[in-house]
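Below: one structure in structure tokens.
Only one protein chain is missing; all other protein chains are in place.
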Amino acid sequence: MTEMNDKKDDSILSIEHLSIRYSDDKLAVKDVSAKVKKKTITAIMGPSGCGKTTLLRAINRMHELYPDIHTEGKIMLGDENIYDMSTINLRRRIGMVFQRPNPFPTMSIYDNVIAGYKLNGIHLKRSERDEIVERSLKNVALWDEVKDSLHSRGNFLSGGQQQRLCVARTLAFKPKIILLDEPTSALDPISTAKIEDLLVELKQEYTIILVTHNMSQAARISDNAMFMYLGELVEYDSTKDMFTNPRDPRTEAYLTGKFG
Amino acid sequence: MFILPLDTIHEGSMKFLYIQLILMQVNSDKILKRVLFAASLVILLIAAAMVFSLFKGSLPSISRFGWGFLFSPEWDPTQGREHYGALLFIVGTLLTSVVALIIALPLAFFTSLFVAEYFRGTKIATIVSTLVDLLAGIPSIIYGLWGFYMLRPFIVTLGLSPQGFGVLTSALVLAIMVVPYATSLSNNTIMMVPNELKEAAYSLGATRLEVIRNVILPSARSGMTASYILAFGRAIGETLAVTMLIGNENIIPKGLCSTGNTMASVIANQFGEASGLQLSSLIEIGLLLFVMTTLINAAGKYIIKKIA
Partner (left out) sequence: MDQTTTLNKKYISTLSDKDDIGNLLIRSRKLKDRLFKIAAMFFSFITIAMVFLIIGSLLAKGLKQINWAFFTQVAPDTFSAMMAKSSGQVIPGGIVNGILGSIYLVALASAMAVPFGILIGVYIYENSKKRYAAIIRDIADILQGVPSIVIGIIAYIWIVVPLTKGYSVFAGSVALAIMMLPLIVRSTEESLKMVPETLKEAAIALGTPYYKVILRVLIPSSFSGLMGGILLAISRVLGETAPLMLTTLGNPQVNWHIEKPVSAVPLLIWQFYNDPNMVDLIWSSAVFLMGFVLILNLASRWICAKKKI
């Protein structure tokens, strides 16, 4: 069923028989196994409530913030099981960008970018900090727009700019993998296009996993795609193959708009 | 209601009825609007008359002692050499209230975090916040009794003061009394911090403490400050519990275990037997208390308005 898993190649993340159960015994994720390739964009699609966000959050253990969650299986990052790692270093390696832009309103733009260091109590020299801020903001193409107001609060930024600031905040912490949970669903089409361009650029160096509602977005930017339905990973294939030749009737039904 | 066939009613009388109905409504509307407005004047009048009466009642004392009233530590009702100054009561009030707030702060701060963050939305949080709110419902005199019969002997046992009366005893009871005022608003402001912000911090690897310190507290700080200011205002005006515990000695407290007196207590103790200049001086203390609590509450409300 999951074609991608058979191809032995440079995978960075390997999900092995992952099941996640909520307190009411509802299985949100059912025995999912998948390998994610290095420096690619992998899209997770599926109708709402299919478990795609839970799966994404499980990759940096953000799902554990909810009470009474039960997780079985493993996720291997390199040769380490993330459930044996400390969440602190795990989340340092696997960053996350959320559905709605959420820069810290009480911090300046500058402080927002280095928030990861601040929050983790890592002390940097001023020059290091300046370099990280500049580099991260340039990477998300926000530098020219905010370089004169780095030390003011970012509430004048547009939604798209705020979301890019959030990506910069994640990049500043030098992750290997970036998780994005419907990062453009709260944005206008122009900001969405900019974020999409940015993600395509970023995959030169980072591995990107993206949950999206938007099939055309997945088709535009992702290399591989997962289709989830009722907690199950129904199909996992290269995006091109999945969109041109879905193997599973449920995938086909979803892609042709029968449900979702 | 039954409907008559149209043609049985004279057109003119129909129109007349209709106009009258509208007029009635317009009149009722006008009357109600006027009644509501008149009612609003009542509260305005009460407040204005309150200030006026307090001021008028204080006039003999004000004209006799002037500003010196605020700075004189002497309170002597002996016939012939009557002299009244409020300093020792002002110091006593501020001291007990500040100490009370210092004691109440960790209780209120951590209870707010317990209810609004650590156990937010759980049954235990509801129980805790209901119990804390119950504290606000217990009458002042009962706190006084509890302090007098339970806490005071304990203070004596600890050897802090021979009788157990004094600033510390009053402040301890005051602290418990103001905890609900300090928590309820804090709870709301902590809960208003958006979940997305907390998740952003968690996703960067922050521990819960770091999320609280770097995300929740910066956002909730002004609301929490406002709630502590309002609690302080409460403590300043509290009468009976303090009267029963402070010792009612007209001295400037020398320390935490020293006895003293507060503005509200001296009014409660002496108002009944006072007359003439003493009565006027007590009313002036009431005026000062009014001004102090109003300023403190206004400051708290101002901060709240700025957040909203």
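First chain written, first letter: the chains are A and B, and each begins at residue 1.
The rule is short, and it goes like this: contacts are C-beta pairs under 8 Å (C-beta built on N, C-alpha and C of every residue); 3 or more make two chains touch, one makes a residue touch a chain.
All of these numbers come straight from a predicted model, not from anything done at the bench.
Interchain touches from the omitted chain, evaluated on the whole complex, reach A, B. Across A:33, A:71, A:106 or A:120, the single residue that touches the chain missing here is A:120.
Checked against the hidden chain, the listed residues B:98, B:138 or B:156 yield one contact partner: B:138.
Although one chain is not drawn, the whole complex shows that of B:188, B:207 or B:250 it is B:207 that touches it. Taking the complete complex into account, B:267 is the one of B:171, B:267 or B:303 that touches the chain left out. Against the chain not shown here, chain B presents residues 25, 28-29, 31-33, 35-37, 39-40, 42-44, 46-47, 49-50, 53-54, 57, 106-111, 113-115, 118, 128, 130-135, 137-146, 148-150, 176, 179, 205, 207-210, 212, 230, 233-234, 236-240, 244, 264, 267-268, 271-272, 282-283, 286, 289-290, 293-294, 296-298, 301. In the full complex, chain A touches the omitted chain through residues 86, 88-89, 92-93, 120-122, 135, 138-139, 141, 144, 173-176, 194, 197-198, 201-202, 204-206.
Just so it is clear, only the chains that are shown with their structure count from here on.
Averaging C-alpha coordinates per chain places the centre of chain A 49 Å away from that of chain B. Contact residues on chain B toward chain A in their complex (touch as defined above): 194, 196-197, 199-207, 210-211, 214-215, 218-219. Those residues of chain A whose C-beta lies close enough to touch chain B in the complex are 60, 62, 65, 87-92, 95-96, 98, 100, 102-107, 115-116, 118-121, 166, 169-170, 173.
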